[in-house]
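Excluded from the complex is one protein chain; the other protein chains are retained at their positions.
This part shows chain A:
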Amino acid sequence: MLELWEVLRQFFWRYRKRSSSRKSTNIAVRAAAMADGSKGKSTKEQKYDRQLRLWGDHGQDALENAHVCVINATATGTELLKNLVLPGIGAFTIVDGHKASGEDVGNNFFLSIDSIGKSRAQAATELLQELNSDVSGNFVEETPDKLLDNDPEFFHRFSLVIGVQLEESTCLRLGAVLWNAGVPFLACRTYGLVGYMRLAVREHTVIESHPDNALEDLRLDQPFAELKNHVQSYNLDNMEKKHHSHTPWIIIVAKYLEKWYNEHNFQLPKNYKEKESFRELIRNGILQNENGVPEDEENFEEAIKNVNTALNPTKISRLVQEIFDGEECKNITSQTPAFWIMARAVKEFVESEGGGNLPVRGTIPDMIADSEKFINLQNVYREKAMQDALLVAKHVESLLQSVGKPPESITEPDIKLFCKNAAFLRVVHCRSLADEYSVESLNKDEITSCMDSPDCEMVLYLMLRSIDRFHQQHSRYPGVYNYQVEEDIGKLKLCVNSLLQEYGLNVNVKDDYIHEFCRYGASEPHTVASFLGGCAAQEAIKIITHQFVPFNNTFIYNAMSQTSATFQL
């Protein structure tokens, strides 16, 4: 026990010291690199170049200031750690009370033949540490149950706790502690050819969700004054060919929309027929040569192609509206996180200066145009976006004042970033493990409707719950030894039935799956562990950087069919 406290005390001291010095070093290094591009990049920036393109410097900072706890250095655990250490997570702590066995070393890249019989936590930490000297690797040679018994607050200090191959009882205990402490919890498991992940975080906000196919924010249906004026400055009927052919398609659509409004009672083209007419109207605007043959005007072709999306009414998505309508947005206190204060500020903007719309995003897609026309148009949108952001900033300031916080608590760059991403804000609320496991609140509907297709990945979830039940009863997993496989099928089937009965689930689990799970014998094939470790690390990075959207809340990977599914349980 004394040894344990000594270890804990030492690593806390090391972590605190490292974390603060690293932050100031980071800032100095980046500042030096940015200030003068001619000095090139630091080695660290070069090393992290590919990932900085994905989540930026601020994302990298978040990663480098994070401390992750991983319980059990099995193959799944070390694979996911590898994928956090390589990109430079600040620190990790492995909690594992096991000694490495021959079987462990056989499927784990971060254990060697010398590790057999030694602390699995220590052996794995050493080999993982080799991957990246920027990272602080630590270990605690203790079982999670012991820590939960003696010092549950041990887990409070982590940015994220990842439990790998946990027994059900440990998982639930740990889940409860972390839920109450507001620490995100990710449970991972590789069981034969099945991968499983469960995320439990009360509330996770995302400003930069980086959506794949975002619609542009062009405001053609509701042009703001500066855009209207800019469009006015063009006279398409009186232009030289070279200017006519290099007018941005946004201007073309805006001009022809004006024509359309005059003839259609100021109504946007609504259905397919009207949009076709509108496209024709634009097509007829293409210059013709002396023989009446239309010239090659690519910008007009672009306009025609973009009519469909360009005329989409500007509106606030349901997801963003839900954020505005949320409780956190309504009740601003001095404890309210920056995300909600900014959300409230944008909501107030929408309801006043925004005239029902979000702040203008400020970006336009590339399009055929000469440089000057394009840049001028781009600047119209950029400047409007800046103005809108300033107005939002005023709302932020008065909100901060109303709860007695200094205006510097939320910076201008933060507000700008928030406004730019206003249409893509996301909030994820996961249910607790307690709710998932309780008979009263389990998601019966989701389970039963999925099981209408008996080979849906949901059956694998039910099987995992069943083998946990088996473990509870027999203190082992089914089919670990060859001689057990056949007789365990019957025993496992009893567990499946009792599970379904206890939860009142009127579904059928095919015998094939029961057989298959006995066949697995609780094995952890490296390839499945590797894939799951990769997925888990990516979700961990999302949680830490608050970029991209994490899954909610149960992910099942079926390595037999190479399919996967996500359920909200």
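Heads up, the rule we're going with is that a contact is a pair of C-beta atoms (placed from the backbone, for glycine too) under 8 Å apart; a residue touches a chain by one contact, two chains touch by 3 or more; residues count from 1.
Simple rule for what comes next: contacts and distances are computed from a predicted model.
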Of "NEDD8-activating enzyme E1 catalytic subunit", "Translation initiation factor eIF2B subunit gamma", "Autophagy protein 5" or "Aldehyde dehydrogenase 1 family member A1", the UniProt protein name belonging to the chain not shown is "NEDD8-activating enzyme E1 catalytic subunit"
Where A:L215, A:V403, A:A434 or A:M560 are the choices, the one touching the absent chain is A:M560
Given A:V201, A:A303, A:A369 or A:I447, the residue that touches the chain left out of view is A:A369
Given A:G163, A:P478 or A:P550, the residue that touches the chain left out of view is A:P550
Residues on chain A facing the left-out chain by the touch rule are 37-38, 40-41, 43, 46-54, 75, 79, 82-83, 86-88, 101-103, 105-109, 112-113, 116, 130-131, 192-193, 209-212, 246, 366-372, 374-375, 378, 482, 485, 512, 515-516, 519-521, 523-528, 530-531, 533-535, 537-539, 541, 548-552, 555, 557, 559-564, 566
